[in-house]
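Here the complex is missing a single protein chain, while all its other protein chains stay put.
Note that the chains take the letters A, B and C in the order they are written out, and that residue 1 is the start of every chain.
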Amino acid sequence: MTLTAGWFMGLAAVLFALGGAGVLLRRNALVMFMSIELMLNAVNLTFVAASKALGQIEGQVATLFVIVVAAAEVTVGLAIIVAIFHNRASADVDEFAELKG
Amino acid sequence: MQNAALLPIAPELVLLIGMLGVVTSAVLLGRDRREWGSIAGVALAVAAVLAVMQWLSLGGEPGTLHYSARGLSIVRSPMVVMDAYSAFAGVAIFSLGLLGLLAAWDLVETLGDRGAEFVALLLLAVAGLHGMAMSSNLVLLFLSLETASISFYVMAGFTRDRLDADEAALKYFLLGSLASAVFVYGIALSFAAIGSTTIYGAGGIRDFFSNTIVTERGVLLVGIVMIIVGLGFKVSAAPFHQWAPDVYQGAPGGAVGLMAAGVKLAGFIAIGRVLAAGFAAQIDQWASIIAIVAGISVILGTSLAAVQKDVKRLLAYSGVAHAGYILTAVTAGIFGISALLFYVTTYAAMLLGAFAIAGVVTGPREGPSPFAAWAGLRTRSPELAMAMAVLLLGLGGIPFTAGFVGKIQVFTAAASAGYLWLVVLALLTTVIGLYFYLKVIKVMFIDPVADDTDPIEASITTRTVFAVAVGVTILFGLVPWPLLDIVRDALPL
Amino acid sequence: MTDLIWLLIALPALGAAVLVFFGRRIGEPAAGWLATATVAGSFAVAVAAGAGFVTGDLHPTTIDLFSWIPTLGVDATLLWDPLAVTMTFVVTGVGALIHLYAIGYMHGDPRFGRFFAYLNLFIASMLTLVLAGNFAVMFVGWELVGLSSYLLISFWFEKPSAAAAGKKAFIVNRIGDWGFLVALMIVFAAFGTLDFGTVFESAPEVLSVGTATAITLLLLVGATGKSAQLPLYVWLPDAMEGPTPVSALIHAATMVTAGVYMIARTGALFELAPVSQAVVATVGVLTALFAATIAISQRDIKRVLAYSTISQIGYMIFGVGMAAYTAGMFHLVTHAFFKALLFLGAGSVIHALGGEQDMRKMGGLRKVMPVTFWTMVIAWLAISGVFPLAGFWSKDEILGAAFAKGGLYTGLWAIGLFTAFLTAFYMTRWLAMTFLGQPRWSDDAHPHESPWVMTGPLVVLALASTFAGALNTPWRLAFEHFLEPSFELVTQSLPPENIGVVVALAGLSLILVLFGIAVAWRRYTTAELPAEAGRFWYVTLHGYWIDEVYGRVFVLPGKALSAWFARVLDGTVIDGFVNGLGRTVRGFGAAMSTLQSGWVRSYAAVFGVGVLVLLVWTLVRGGVI
Partner (left out) sequence: MFPALSVLIVLPVLGAIAVAVLPKRRPELVFPVALAASILPLGMVLWVLWNFQVGEAGFQMLETAVWSETLGIGWKLGIDGISLFLVVLTAVLFPLAIAASRSIEDRTKAYMVSMLVLEAGLLGVFLSLDLLVFFAFFEIVLVPMYLLIGIWGSGNRAYAAIKFVLYTAFGSAFLLAGIIALGLITGDRIGATASFDFRDMLGVGLPASTQLWLFAAFGIAFAIKVPLFPLHTWLPDAHTEAPTAGSVVLAGVLLKMGTYGFLRFNLTLFPQASVDLAEVMAVLGVIGIIYGAAVAIVQPDVKRLVAYSSISHLGFILLGTFALTRQGIEGGVFQMVSHGLTTGALFLLIGMLYDRRHTRRIDAYGGIASVMPIYAGVFLFMAFASAGLPSLSGFVGEFTILLGSYLTLPGLAVVAGFGVILAAIYLLWAYERIFTGPVVHPENEGLADLGFREIAIVAPLVVLIVALGVYPKPMFDRIGPSVDAVIERIESGTGYVAPIPGPTLVVRAGETGED
């Protein structure tokens, strides 16, 4: 059995789903955010796998951009989470439900 | 044309230079000096002028393709496209940005030395918004979208001391990141199916569809759905809309206008580019998805707006409905683009104006804007009340406002695409729309005056903003023909 | 001269207009004189223009004034023929006298001018009705007399009963008008025109018996309303709330005979519908009997006359119903004289007694009011049908015609004959209770004879009541010949050819009448009024409670239904649905807003579900899974 691109993309899909489940199930903002990072990495895996299979470099380039974006999100995300922790001494997202309705 | 290579990205360059100028001058000037505001303003104005030049350089020939760069030697297709569509989007987005800056100025003045950061972020966000309009490459589109979004995450929480602003920022950030992940996953999957992330050029997405008969379309469809979801989230189409009310309500009154209007404007322009141009060949696949999303949006948006007691939340939910209305035009593919452009530009202006007024009524730093604060506004500030009334009527699609002309167009487009049921559904929800817009008018004009009867004075900047918004609403309601002629020509390639 | 027929209507109409606006300024008695002058002027025009028919020089003429409703082809057309002339004479002649009388009667009323405006309006309306050259114009007059009648009955509107009576009159009339209106619809559909000439001439070819019957029965509905016949007579007794000249003019002499006139006018249509004719005759004679039985026990001086009017018009309807048009019209004319006379006499009495109308508080007025009394004696004999006064000739002509027709009509004749007996009885009772016997009026009443403007008309009318019979006697059918041009298209029912039979019939009825008079005379010229106790008196005094029955059967359920419509159907059902729709939208919104819980993870969940649903739906639709 050879590992075709399909396997990698399947793995990526599983990772993506796991990341999504993490967002839904974890209450800590940081962990949720990490789950999103996991999803982004699943995307990267997909890009790379497809790029390899198609013989296109475009996908690999895309991966770099996604990584950069993920990094940018981290900085901003952490800043926001820190600010909110500063204000409320908690990072539990279930406690932030002032705005609703 | 000489130096054409730089013209397509010239506005972005100007904005980035402006951003640097703002940050450095803020450091140089020190506290309590806000001259950097004019730098930002000039940058935005120059960007808008450059967009006009882009339009003119196309020589009135819609759809002339200009590449900004040859790209990497292996990649034969362009990253950036300059066509009538992107040029029009440029004019609209940069003008909106300028108005957004004016609207935010009251807020900026309260921010002290952090004001410059805010303005810099604003410029960055605007650059990102227009990047969405000119991207030929989906990854660049993602990048632009993230540039704008991340700036907005920060702007939403800029008044850090306020709990609701924090909450808004966190929600916006978490959900926005989630949506971005889905969006970029969609790009990856469509890349896997097509072999390109670029719309135009040899080997691009359009090229692929014109040369290939797609038989295995599973991955492609998943990709398209996820791209729609990602962009649909940005324009707050239901059921991906839930962030919008909370964020709009929690975000500072001075900042929320541009956040809301800008993202809608650029988001729909991107949707038009990606779906109507990029995936035009697959219209039979995605038009019905769009129709469903539009249907859910108009129903949920209006019925939820009908029960709101906060003007900003109400505007957010009505924005969901408006997203639905605009999406009805998307079902017609390329034939709905003119309608989409007309609607979304005028809508953005009205929305920005309405939020600007909210920023005056309940304060530029404040989040919530409950009805109680609006009661009897007519005595506290007849000017604001009148302007708000006009904007609300425009949003409600009353004749002789731009909103009416826009509705006519999007619904005509949808009907011509055969989605008559959607048109009827959407029109019925406009009735509910009328209900809640008039409810606000009732609060302002009919209900007894609240205890707080101090007159409200709007600053010259916000005054300019809602004056322009009201002007757009009425002018393009009475004589929409010039704009109609322009959007007719402003089609993507 | 016929070109100026429009003046007949225009004069009183102008008078009405002037008096409505300037009546108060013109004041008393000038306003009255002005009004009287316009009617007298009309009478003069009528005499001048109608004389030609007596000499036979003139033929029926149609005068087209102007195009009225072009889309229906309806013009404002007047028809000047002997029938119209007859009615015009009655309306303007009797009308002028009553105007004159009213100058005295209404003396001191704060709205003196307004009263004459209304009277003039009535004359103009009535003339429109009788002069109409097509159905539409006739309908105009038909409704306008209803209006005038409403205005005049409720003239003393401060009295709730008067206001209610006026309203009742108009509404009941409207019910009849509905029949008229529907008849016009059918006529228009069938003929394409409403013009009398065209309709009557082409009727035999155009109309089937069924259609003709429908039209004529609907016309009868109209006639029962206006002419107070069964079952729509109920408004007339109440209409006595109006000032007495009104009762005389409208509710005795002229307006209530409009139905008779209308049936006579449309005889060409009735001709084609024998069933309708029988129905009309039956309604007429039954009304005559029915109203006479009620008249017997009434105690109000005017109510007796009101029921008597209903009864007498029953005779006329009976007459025109069986196509005895001349006889019916003849009775119409004579009745106009003696009934107007009776009402004016009653008015004179009421006037003298300061508004008292209860006959039990009268009696013995003979000596105090000699002119009134003697004119009333003539009227009494005339209406009772005593030879040789007017009523005798006209009533017996109707009865004779019925007898001659035979069959069903023999039965009707018998009823009519019996009614003649009743008439004699109750009129004698009326005269006796009012003028004979002992005075029973209250101490503070100071009866006196009325001024000349009131007694003058009495005398003139008394003379007319005495001699009008000569118009048409079996030996000299002047009236019949006069009317001939108007009835060229119809076959009239006539009294028996054999003069001996006529005389015998007349003798029979005269005997019955004298018997009736005798019975009543014995009973009511006593010192003490007989106690009218017993079931018969009780039932008839209350008019068989027909008003109450109508109230229970029509008015109350109608109001209840309306209230149900308003409250339940409109308020609960429809508005409930509408408001419910609004509530549903808001309820849906509220339910959805619970999804908007504020928890970021639930938003993410909704987002995820949305993505999944869209994915599944797209893939299924795309045929992938």
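General observations
Note that a residue touches a chain if its C-beta (ideal position, glycine included) is under 8 Å from a C-beta of that chain, and two chains touch if they have at least 3 such contacts.
Note that the coordinates shown come from a computational prediction; the quantities given were computed from them, not determined experimentally.
Counting contacts over the entire complex, the absent chain touches B, C. Residue in contact with the omitted chain (choice from B:L163, B:I408, B:I456 or B:L475): B:I408.
When the omitted chain is restored, the residue from C:L7, C:L181 or C:V519 that touches it is C:L181. Contact between subunit B and the unshown chain involves residues 338, 393, 398-400, 404, 408-409, 411-412, 415-416, 420, 423-424, 427-428, 430-431, 434-435, 438-439, 442, 445-446, 481, 484-485, 488. Touching residues on subunit C toward the chain that is not drawn are 20, 66-72, 136, 139-140, 142-144, 147, 150, 154, 157-160, 162-164, 167, 170-171, 174-175, 177-178, 181-182, 184-186, 188-193, 202, 205-206, 558-559, 561-563, 565-566, 570, 574-575, 578, 582.
Here, only the chains that are shown with their structure count from here on.
For the pairs B-C and A-C, the larger set of C-beta contacts lies at B-C.
Each chain gets a centre from the mean of its Cα atoms; for subunit B and subunit C, those two points are 78 Å apart. Shared interface positions of subunit B, i.e. residues touching 2 or more other chains, are given as 170-171, 174, 178, 182, 245-246. The set of subunit C residues that touch two or more partner chains comprises 593, 596, 598, 600, 604.
Put simply, subunit B touches subunit A in their complex at residues 72, 74-75, 139, 142-143, 146, 150, 153-154, 157, 160-161, 163-164, 166-171, 173-174, 177-178, 180-182, 184-185, 187-189, 191-192, 195-198, 245-246, 249-250, 308, 313, 367. By the touch rule above, subunit C contacts subunit A in their complex via residues 593, 596-601, 604-605, 608.
If you check the complex, the residues on subunit C that touch subunit B are 582, 585-586, 588-590, 592-593, 595-596, 598, 600, 603-604, 606-607, 609-611, 614-615, 617-619, 621-622, 624-625.
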